[in-house]
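Only one structure is covered here, and it is reproduced in the block below.
And now, chain A:
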Amino acid sequence: MLTLTLILFPIIAGLLTLASKGENAKTIASAAAFIELALGAYTYFSFVPDASTQFGLSYDWIHAAGVKFSIGIDGISLILVCLTTLMVPFIIVSTFNSNYTNANNLYALILFMQAALVGVFTAKDGFLFYFFFEAALIPVYFIAAIWGGENKIKVTLKFFIFTMFGSLFMLLALVYLYMKTPGEIHTSDITALYEVGQNLNPSQQGYIFWAFFIAFAIKMPLFPFHTWQPDTYVEAPAPATMLLSGIMLKMGTYGLIRILLPIVPAGVQAWGLTAIILSVIGIVYGSIIAIQQKDMKRLIAYSSFAHVGLMSAGIFSRTLDGLQGSLIQMLAHGINVIGLFFIVEIIQQRTKSRELARLGGITQTTPNLTVYFIIIMLGSVALPLTNGFVGEFLLLKGVYEYNVWIGAVAGITIILGAVYMLRLVQKSMFGITSRITEGFQDLTFSEKAVLFPIAFLVIALGIAPNAFLHITEPAVSQLLTIITK
Partner candidate 1 sequence: MSLVTLIPLFPLIGFLINGIGFRHVPKSLVGIIGSAAALASFACALSLFIGFSGQPEVTHLFDWITVGKLNISMSFQIDQLSLLMLLIITGVGSLIHIYSVGYMHHDEGFGKFFAFLNLFLFFMLLLVLGSNFVVMFIGWEGVGLCSYLLIGFWNKNSNYGNAARKAFIMNRIGDLGFLLGIFLIINHFGSVEFADVFGKIAEGDYESGDKTLLYITLLLFVGAMGKSAQIPLYTWLPDAMAGPTPVSALIHAATMVTAGIYMIIRANIMYSLSPETLEIVGWVGAATAVLAASIGLFQNDIKKVLAYSTVSQLGYMFMGLGVMAYSSSFFHVMTHAFFKALLFLGAGSVIHAMSDEQDIRFMGGLRKKLPVTFITFLIATIAISGIPPFAGFFSKDEILAHVYEHNKLMWVVALAGSVMTSFYMFRLLFLTFFGEFRGTHEQEHHLHESPITMTLPLMLLAVLSAIGGFFNLPHIFNGHASLAEFMSPLFAHTHSTAHEADASTEIMLMVISVAAALIAAAFAYFLYIIKKSVPAADGQESGLKKVIYNKYYVDELYDKIFVTPITVLSNFFHSVIEFLVIDLIVEGIGKGVKILSGEARLLQNGTTGYYIFAMVISIAVILAWSLRAFLF
Partner candidate 2 sequence: MQQMQQIPDVIKLIPLNFYVLFSSALFCIGIVGVLTRRNAIIIFMSVELMLNAVNLLLAAFSSYRADPSGQIFVFFIMAVAAAEVAVGLAIIVMIYRNIQTIDVGILNKLKW
């Protein structure tokens, strides 16, 4: 019931927001998001850390086709549910300083998005997963297409078609597996799909692997399926960028863990190396591109692309460290990247520019902003005692265990990461003030209300990562025994 509430509550709240106007919409939306956060926290605390699926629920959805509305939360789901419920309130609060026309629609879409995301992370039925996976696309498409920048239509179309293209391969694979399930009426229950997939011969598994891989690789995105990402991040309004980079791209990494690994272990065995190499190419390639970017948003977009490459490499290493690292890194990256995009949004609101060459010297009037920016930047460059370190340490260790040389190449990310992130901070915050950064206002209350918790999480998660590692470990170990047997 709890899981269902987690999905339904944002929808109801979203409808209410849709019906309300102006300030009311703000109040309703943020109140709803914080209630959802409380629900998420309640879920976290009442979760028993073992490998089982908890708070489960199952209704007949399409009876004749054997499709069930079945949802539940295990350790892997929980960490992402926590991420979603944790970050959406801050995304909503972060919009308070900007004037969006028809803001109530925006908030409603964000809440719908939240429902779909929680749905993806809790679905225990193949088609339900697909349903939410696609449903999540709709709100963010509208947010980007309505409130986006100059090229919004072209770019959102590119994004939409890119991801739809990938999803169709996933649908194909799902239908194929579904048709192979036993019984008069087939079933799309996820465990049944696991069984079917695992019993396929290796070459069939190879095809299924690629069908799923393309879908998730586009969503994350991985090299060379990533070109929608920088464009979309740049054109989309801040809340959409935050949703996309902070939470939605985790659907891809989550899909790898929940769908790809257990369904086609032999396929992963055969093609895992290729996938890791693509991921590592993405890490180095994205980092190198980020070094020379002029636009702050584009720089962060490429950095995010590089980080995701590392997560995916860790997942495909199929080691406990790699998977645990990728899960904790999903959480950490979500927090960091949302913080970074929010800071860019603040700078853009004040100066009307995101171009590094035109900024500089902001720190002279903004001690608060500087501190938060540096803390989040440190999380992003994986300094020990920040959240980024735990994830990167485990991920690199996992990849290193898989192959020493690939691990060493992936490790370059910690050098290049420092190069572009320090450049980002230095060019924007330090140096001499430019014409547009003169008299830059320090943070307002609502901005602090977003950045303080984020900075707190950056450090807290870096000091006490076990709070989440303990929760995911049983589920991950169980998954590993399934796929390595």
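The candidate set was assembled so that all candidates are chains of the complex that A comes from, given by their letters.
The criterion applied here is as follows: a residue touches a chain if its C-beta (ideal position, glycine included) is under 8 Å from a C-beta of that chain, and two chains touch if they have at least 3 such contacts; residues count from 1.
The shown structure was predicted, so the numbers you read here are calculated from the model rather than taken from an experiment.
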Which of 1 or 2 touches chain A - same complex, any copy: 1
Candidate 1-touching residues of chain A, taken from the complex the two chains share: 158, 161-162, 224, 226-227, 285, 288-293, 320-321, 324-325, 361, 363-364, 367, 378, 383-385, 390, 393-394, 396-397, 400-401, 407-408, 411-412, 414-415, 418-419, 422-423, 426, 429-432, 463, 465-466, 469-470, 473, 477
